[in-house]
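Structure provided below as structure tokens; questions to follow.
Shown here: the complex without one of its protein chains, the others still in place.
In order of appearance the chains are A, B and C, and numbering begins at 1 in each one.
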Amino acid sequence: MIWGVDVASMLLGGVAAGMVLFIVSVGLSVTMGLMGFVNLAHGGFAMLGGYAIVQAMKHWGLGFVPALVFGFVVTALVSVVLERLLYSRLYRANELDQVLLTIGLVFVMIASVTLLLGPENQPIRLPAALQGQIDLGIVRYRTYSVVLIAAGLLIAAALWLVFERTQIGAQIRAAVDNRRMAESLGINIDRLFTITFAAGSGLAALGGGLGAEFLGLDPQYPLKYLVYFLIVVAVGGLGRVTGVFWAALLIGVLDFVLKKYLPQGGTAFIYAFTILLLLWRPQGLFGGAAR
Amino acid sequence: MISPPPSGPLDRPAAHALAGRHWLRAWEPIPWILALGLFVLFPKHLAFGTELLVTILFALSLDLVLGYAGIVTLGHAAFFGAGAYTVGILAKRGLWTEPITGLILAAAVAAAVGLGSGVVLLRTRGLTLLMLTLCTMALLEEAANLAHDYTGGFDGLDSLPIAPLLGRFEFNPLYPTTQYLYVLAVLFVCFLFVRTLVYSPFGQSLTGIRENILRMRAVGAPVRQRLVLCYTLSAAIAGVAGGIWAQANAYVNLGTLALDRAATVLIILVLGGFGRLYGAFIGAVAYMALSHFLSKVYPTGWQLGLGLLLVVIALFANNGILGLVETCSRALRRRGAGAPAPGASAGQ
Amino acid sequence: MLNRIIAIATVLAATTTWAHAQEVKVGVNLPYTGIGAEFAQLVDRGMDLYLKLNADKVKPYKITLVKRDVKDPGGANAKIAVQELLTQENVDILAGWIYSPNAIASAPIVTAGKKLAVIMNAGTAHITTMSPYYVRTSFSMWHAGYAMGEAAAKQLNAKTAVVGYTDFPPGKDSLAAFKRSFEAGGGKVVDEIPMGGAGAVPDFTPFFQRAKDRKPDVFFVFVPAGDHAAAVVKTYAALGMREAGIKLIGPGDITQDTKLQAMGPAAVGLITMHHYHADLDNPENKRFVEAWKKEYGATSTPDFMAVGGYDGMAAIVHVVQTLKGKIDADKALEALKGWKFNSPRGPIMIDPVTRDIVMNEYLSEAVMKDGRVFQKTIGKIDAVKDACKEQKIGPCAPK
Partner (left out) sequence: MPPGGPGDAPAAPLLETRRLCRNFGALAAARDIDFRLEAGARHALIGPNGAGKTTFVNLLSGLIRPSAGQVLLKGNDVTRVVEAERVKLGIARTFQINRLFRGLTVLENVYLAVAERLGAAPSMLRPAGRRLDVVLESMRLLETLKLADDAGHRVSELPYGRQRLVELAITLGLTPDVLLLDEPAAGVPSAESHVILDAVASLPRDIAVLIIDHDMDLVFRFADRITVMVGGAIFATGSPREIGANPDVRAVYLGQAHRG
């Protein structure tokens, strides 16, 4: 029984952390898979979204859920503007020029947020119902972790439906598998990318808001967590929604277990795990063959 | 001068261009004159100047793998750190304090790390390789943090007893004149080596690997072996950069192994223009001078200016500042001559 | 030949420009950007506020602040900043240092530059031993850690403790300090949990779960101030550790004033030992907090970092007055040794032997009062010295 409680609480904690990783990273994975665009500013959209959500709750008294919706929409809109103005000019450019552009954008985002709202961490106030603990029968656990898991599952299910059951989902899958083929079938890749980019950034915003309780929210956010997002994308396989999902959960749970039982190892285990996994499967757990 | 044999083919302009492309161009001494000029005219800026020169050396080592062999890595600080800790640990324990031989040891250790990781990692490319190099570096950083007894952990190793250069010139922390000239000399030697290398047939074959790795295999090149060799040489130079940084500062810490350093040097090289030898110089000067002087006048908001510069260069220049210069000068020449410019080889 | 060139260049560089008798230049190095930007702002505001509130005490001299961004804890940028402040700006006094590694890296330059250097935050215990010109107006990790260990054993009657700490030198210092006094007082540290580096993800759930499984009387946590502190309290509450009968204690970093209100009721019951919090009841502090809110907004609050800057500037002004605007490092040190000041944190003094600060430590409990979290002082230890240097432990022992 004690053992069961232990395992259950470990799974809950790890899965909840994994869900945050999933929500933020999934957009990055799909846009990178679709266009091969190295968007290092993805975490920046998570930060912008998180800020929008916190500010909306603080100044306009918006509830948590309406604020999340607001953050999604605002960030998606901002990202479309940036995508049309900046990203679209570099679709066929060298990936290193893309790195330069997106890192530059990250610097601009960090500096703007710092100048406008200060360098300090932005605390998020969760509704009282989401704080404290919840009794799940076998174990009492942090309510918000359970909420995160539910939210993550909901988003994953919605994404699955979009990808499997809609025209646009089918187009994205086709384009990720073989862009040239998809183009020759008359799929408008640029338009597809704009839509995916907006949705992915919006999701990142949700992740920024939902994860703020764990990850905090400050101007350095886009750089602080970039490595984690990239690890999830690489381990999951580019452009694979299910891949990102399982990779995020795997890393979330593994990180949790290792931290609990081997805290002395620091974060070294996650890096070692990523190295071994990528050597074993260079295209990630769910990635296709090398292209 | 080349002395063409009686046969005709070597008289063609393309053959002349290839045979003479390693020749010194008129403007090539300029960076070195400027560096000496800085020493004479701005003696108060030598601490910054020393850091700038070390960064150029580090970026140059990255250019070898990234610009010439096309290996995109986010883990190059692993070698910088390996070199820095080699110098630091040997000096702190009183085992080795002579600077020049210390650099050779730093290069050897970094090369060993490069060889070991290169053999394992260079079978992959793209995002996978990027993440593998990054994680390897992060692992080394963790290891350095855990090996507190040797590395000083987060605090690092301070007040390293570095022997005077050539037995005569002390390293003064406040007026780093010796450091500056020392780093400049080492940079010059390393630059000559890299320059020779990229114009050699070996360098040419690296360019071939960058341009089309599959075709390189199809002409019979042992691609993996070349990449590993190039990676090892580059690691050795990065190790020299790290070692000399530790000597000049009499200090090592975990920052030498950090992602920050690896990412910054990548940005610097891309900003300057990779695969062009001088991109390391231009990029380091542009990036560091801008952030240094902008942060003096505007300590809280200088990142905005830097970010905008990166965005503008990415949007309007094809391959960094040197790419922009090349495009402009080609356009000017075309307008001036009214004839198509002769195809210059890429990578020069 | 080369020798001579270097010598000439050195002389050229060293020729100091004319210093106005009336103007004193203070070179400030702080991480105005990057992960420490928030802390830099607090220290910076603390300094500015002192000058603003005490304009008459500065007269007839003029203090000019030359501010430099040191960007990161990497050491190199801080070194360059300090070197240039000394050689280009010819500052009379140095100040700043948020991060300990930067203070460590700068030490040789400070020594070579022969200028008074006031450390306004960096807390690793031994850094004041690294240069004879370092004077610290902030704290050492041992101040709070050591006092907390004593209080936990005696006042809180704890028998067992688990220590969770951020795995970098201030964290290790804090662990060592707490453990030493707690075990001397008859307690036992049953588990020591390193919780990742300073830059790690501030999700402490797994570590706290491990601590909870150990069922200690108290859980002593050190994390660097900032967003990590908020996460500590949230995790503690959310895992139901209070209900499990485990008291969360630590240095004041975990109840940093700037984060406290955002923690809300979850923070209630936290017991911390520190040299400052904004709710301290003394006239100096009342004046300080009031002026702060007037200057930087009603929702803004000073904290222990701000006080480090504030007191540091007070020390500098004292030096300027004593030396009549002509700053000489050795005389400045003499002026500061044994200097006493009525700070918002209560009476403070610079230890004439160690050049480190001597100050009161306050044991506080977070309670709800008038709808906000309030730090109630429940105990006080007068004139605490840095125990690490007092007891000559590890790197604090004289070489």
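Worth pointing out:
As a convention for this text, contacts are C-beta pairs under 8 Å (C-beta built on N, C-alpha and C of every residue); 3 or more make two chains touch, one makes a residue touch a chain.
These figures come from a predicted structure and were not determined experimentally.
The chain we do not see here touches B in the full complex.
Of B:P99, B:P173, B:G203 or B:G255, it is B:G203 that touches the chain left out of the display. The missing chain, though absent from the display, is touched by one residue of B:V120, B:L146, B:A221 or B:V312; that residue is B:A221. Interface with the hidden chain, as seen from subunit B, comprises residues 2, 5, 7, 9-10, 12-15, 17-22, 196-197, 199-205, 207-208, 211-212, 214-223, 226, 342-347.
Quick note on the criterion: only the chains that are shown with their structure count from here on.
Between subunit B and subunit C the centroid-to-centroid distance comes to 38 Å (mean Cα coordinates, whole Å). Shared interface positions of subunit C, i.e. residues touching 2 or more other chains, are given as 33, 37, 41, 167, 197.
Chain contacts: subunit A has residues 110-111, 114, 119, 264, 266-267 touching two or more partner chains. On the side of subunit B, the complex with subunit A involves touching residues 66, 72, 120-121, 123-124, 127-128, 130-132, 134-136, 138-139, 142-143, 145-146, 259, 263, 266-267, 270-271, 274, 300-304, 306-315, 318-320. Of all residues in subunit B, those touching subunit C in their complex are 39-40, 43-48, 51, 145, 153-156, 158-159, 168-169, 172-178, 181, 245, 249-251, 253, 255, 258, 260-261, 292, 295-296, 299-300, 302-303. Contact residues of subunit C toward subunit A in the complex are 33-35, 37-38, 40-41, 167, 193-197, 199-203, 205-207, 209-210, 213, 226-228, 230-231, 234, 237-240, 258-259, 262-264, 266.
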